[in-house]
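All protein chains but one are shown in place.
As written, the chain order gives the labels A, B and C, with residue 1 at the start of each chain.
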Amino acid sequence: MQLEFSPAEIAFQKEVRTFIAENYPQNLRSVQDEGHDLSKEDFLSWHRILAKKGWIAPAWPVEYGGIGWTATERFIWSEELAAADCVGTMPFGLSMVGPVIYTFGTPEQKAKFLPGILSGDDWWCQGYSEPGAGSDLASLRTKAVRDGDHYVVNGQKTWTTMAQHADWGFFLVRTDPDAKAQEGISFLLINMKSPGVTVRPIITLGGEHEVNEVWLEDVRVPVENRVYEENKGWTCAKFLLAHERTGIAAVARSKRGVEKIKAIARTEQDGDRPLIANPFFKRKISELEIDLTALEFTELRSLAGEAAGKGPGPESSLLKIKGSEIQQRITELALEAVGHYGAPYFRGFGEGDNEHPIGPDYAHRAAPTYFNTRKTTIYGGSNEIQRNIIAKLVLGI
Amino acid sequence: MQLEFSPAEIAFQKEVRTFIAENYPQNLRSVQDEGHDLSKEDFLSWHRILAKKGWIAPAWPVEYGGIGWTATERFIWSEELAAADCVGTMPFGLSMVGPVIYTFGTPEQKAKFLPGILSGDDWWCQGYSEPGAGSDLASLRTKAVRDGDHYVVNGQKTWTTMAQHADWGFFLVRTDPDAKAQEGISFLLINMKSPGVTVRPIITLGGEHEVNEVWLEDVRVPVENRVYEENKGWTCAKFLLAHERTGIAAVARSKRGVEKIKAIARTEQDGDRPLIANPFFKRKISELEIDLTALEFTELRSLAGEAAGKGPGPESSLLKIKGSEIQQRITELALEAVGHYGAPYFRGFGEGDNEHPIGPDYAHRAAPTYFNTRKTTIYGGSNEIQRNIIAKLVLGI
Amino acid sequence: MDFSYTETQDMIRETLSRFLADTYDFDSRSKMIASGTGRDPAIWKALAQDLGMLGASFSEEHGGLGGGYLENALIMEELGKVIAIEPYLQTVVLGGGALKAVGGAVADAVIPEIINGNVIIAFAYAEPQGRYNLANIRTTAKKDGAGYVLNGHKGVVYAAPWATHLLVTARTGGATTDVNGVSLFLIDANARGIVRRDYPTVDGFQASEIYFENVAIPADALLGDEGAGLPLIERIVDEATVAVCAESCGVTAKLHQGTLEYARQRNQFGQPISRFQVLQHRMVDMFMEVEQSKSMTTMATLKLDLPAAERMAAVSACKAKVSRSAKFVGQSAIQTHGGIGITQELAIGHFFKRATMIENQFGSADHHYERFERLTLAD
Partner (left out) sequence: MDFSYTETQDMIRETLSRFLADTYDFDSRSKMIASGTGRDPAIWKALAQDLGMLGASFSEEHGGLGGGYLENALIMEELGKVIAIEPYLQTVVLGGGALKAVGGAVADAVIPEIINGNVIIAFAYAEPQGRYNLANIRTTAKKDGAGYVLNGHKGVVYAAPWATHLLVTARTGGATTDVNGVSLFLIDANARGIVRRDYPTVDGFQASEIYFENVAIPADALLGDEGAGLPLIERIVDEATVAVCAESCGVTAKLHQGTLEYARQRNQFGQPISRFQVLQHRMVDMFMEVEQSKSMTTMATLKLDLPAAERMAAVSACKAKVSRSAKFVGQSAIQTHGGIGITQELAIGHFFKRATMIENQFGSADHHYERFERLTLAD
């Protein structure tokens, strides 16, 4: 065992650090610094730079456009991205449907869809949740009925993140209405511009428009857009959920979040001292930091296991649970730190609104972010579900 | 609403305070201060003084030997007892079987058993739990088979506190083997000196002998020692459990416990300051103290409800849960406070052993008490069971 | 000792509860907030004139019902149950509390106008650098002839856009955090030189940044003695803190109740989620937090008239506990609701937002634990 990076890894770290410094879009940086909501174009500008460099899909196999980095190099890469405060790439194509397609798809599907995911030309969204089926994914009711070489799809999806921008969506639909729960489900790729697809915004507590309802009314989907066998979509869904859970630990990003809390706590005054000198606020930071270290080394141990041939197993639920709790604690501390200035509700920066927000620059997103981040223990399988998974699959009870 | 005591209540407070000061046995005080285990005679010495004064059963109706004190007077009484560090009276007669007998018993049973409970001549124990039935009390298997004017009892009870001293025990036994769960159970009073009764000690983690196994082999119990109807013993059991839960909050005693922690924390050094000046240790004390205030006022509100005619209901489970958690936290703080001197294992003070314990006087009982107090969230219906009760009976879920 | 309410108190609660059930359902509230002024003035008028509610805590000489802290607490609890955005806390508890404490001509003049709903008061005390220290004040009131001239910046002044009067803390002497030199003024909200920047708050109220630019105020705007206002300010803030705790009891009771109702009708894995033991126990824990908040609020309400040190310790014990309960109950409610809990469309999310703001209003849990410790846990 050793913790140190090898000389080659140190060189790699220098390389990616330099690349980011030289290539990260300047205007994207200012949009972030001022706390604006990011547009589709904001996300894509960075995506396209990475795609051009060939660094857009580090986790993919080389044959499909991956880079062949080692686990350590991927670790360094995500650390550097987070340290430089880069926006994330949208996970729906790169981390979710892409791996499903290259793992379960036909050669034609790979040829048709993977390039658009890598280039960013296709924006993807995920059609999983339904109003009646939250954590109980398998109870979904959206139906796809075979009609010649098409499926006719009817139903409603919800919590569809960024569907307002999407070109394509991957959907779980019921193709056998008589089968039970997880059987009789298929995995369909649906063009979001198809007739019958309607996207309606859901506004969340912080005032954001991130998620949507998606209505599907007699949407015709070519059979060739079904991935894997009919009625076997649950296999893709399970595979994808395990992939989603590892990314969800978000260690590097949370480290950066802790740094931001420290900066706020060094600025905010608490009596005659900066807030960070308040022993109880300091303790909350140190607890957070230590718990984050525990999560980081748990992820590293898990990655080492993967490298040794053990795929991401049900223990990845641990990463989801602890990762999401830590993300929430970071937002709690931010809101606590800003004191009175957590209260003003500011959603300016719209067209024609150039007024400066109320209070210090770091304050006006504290409450909305806190509210919004409650989702992390709910989505991707709620933390209760994750605990059920560990109980059943790891502990065998 | 008002918090202040009335002039009459203040006079009462003064009266009981004086009585305790003048009558509490001096030798009992030294046994306590030195951390000895208390003998049967230690407990009884104070019991007899209270019995003589007529103050042994404040909660009982006057006709059976109670005093007619108001809820506030009873509150004052328990505060004063705790403040003066008096040993408690054993609850098995006074708080448990006594109320069952005067509520459900025949005139003959009242005449036969109540005087011995009040005088202390009869030491009682409780035969409820069985090895296979912990929190699931109703699954008990001890059998009583009718044989003329006797029951013949066979079975095993466990966790029987202080059974080593007991003259009498009240037992739940199954009188109808075909009835389900809570039906078919009867409530029997068994003379512990009867042939076939065997008491075997269970030594707990701190090294104490408090609890026992009780074996019943062909024990003959006169039918007239059955309280209430045959197969209706569960009615008595439920009544008794509700009574047990209110006492279990132990507010006054925990207040005294917090005071002792403060005294230790003022003595123990932590670097250049007393431990109580350590902000984190201080915070644990203040959290404890505030939670105890919340419990106290919840109990007072509940008592006010009782006074207004609402009997102790399922919300008394709240008092059990919070009261037991607080008792445990007090022992945790004590153990944390004594530092290195929590480790020495000392069960001296036996016959012929007069060696002084290791470390400061308050240290040598810290670990055993901590271990022993884990029981408070387990016995009297575990805290998980209490939460189930609230869910079902208060919240209706 | 006695823990029962009087008949009048029971009646106040019932009357208000019925009125709010009729007027303050979630849709109506959302419409008020979306309207031009961000509230419905008719509600305030009705509270004053139809229900006599604004007089509940004032003496009969001033035209009130002769109540006090207990009445404020039970009214705030009812307002919390509908997350009302009425300026009762600012106008009656803080403004009225200050006026009752100083008495005299100004009280005789203004209290009746509070009671009949003509006066709305906002409390301008917080400053950007001050956090929860009430003596940390840079706003100055300089003697100028018979009156004073105000200069400074007050932040996050709830209800200021609606206010007829501002209750302002300012320095008539001393350095920024000195205990002495603090004074309290009640001034006309529209006085010349007051610049407001108004905005909504995350919990549905309206608030302002207020800049005093050489605002001339008359001598009789001073409440109490010049430079010796801090004890008075501490007292009314303690009263307001307990009132907010009472509101929190209402808010969290509804969070708990709404969660119970949702869990009973939401099906997952073939049964109502209220059947899952983990959720059951969480809802039990929510119940226990609500009950303990009520107990602490009762305790602190009954101790508001004790000497300052005892009052402060009781209020801080109460707020420390209630802040934590508000956080736990709010977060648990959202988690149990799942995604639907964090949308704007359901009431539950808005109760959560108010509960979250209550956590830190008049001081966070940590702030109050520390004050409690300073007062009761000497080394």
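Simple rule for what comes next: a residue touches a chain if its C-beta (ideal position, glycine included) is under 8 Å from a C-beta of that chain, and two chains touch if they have at least 3 such contacts.
Keep in mind it's a predicted model, so treat the numbers as computed, not measured.
For the chain missing from the display, the contacting residue among A:V16, A:C86, A:I321 or A:A343 is A:I321, taking the whole complex into account.
For chain C, the list of residues touching the undisplayed chain reads 276-278, 281. Against the chain not displayed here, chain A makes contact via residues 1-5, 9, 72, 75, 262, 266, 273-274, 276-277, 282-283, 285-287, 289-291, 293-298, 300-301, 304, 308, 315, 318, 321-322, 384, 387-388, 390-391, 394-397.
Residues of chain B in contact with the chain left out of this view: 129, 132-136, 139, 158-159, 202-205, 207, 211, 268-272, 278, 280-281, 335-336, 339-346, 358-360, 367-368, 370-372, 374-375, 377-379, 382-384, 387.
Everything below uses one rule, namely that only the chains that are shown with their structure count from here on.
Centroids built from CA atoms put chain C at 43 Å from chain B.
If you average the CA atoms of chain A and of chain C, the two centres end up 39 Å from each other.
For chain B, residues touching at least two other chains, in rising order: 283. Each of the following residues of chain C touches two or more other chains: 369.
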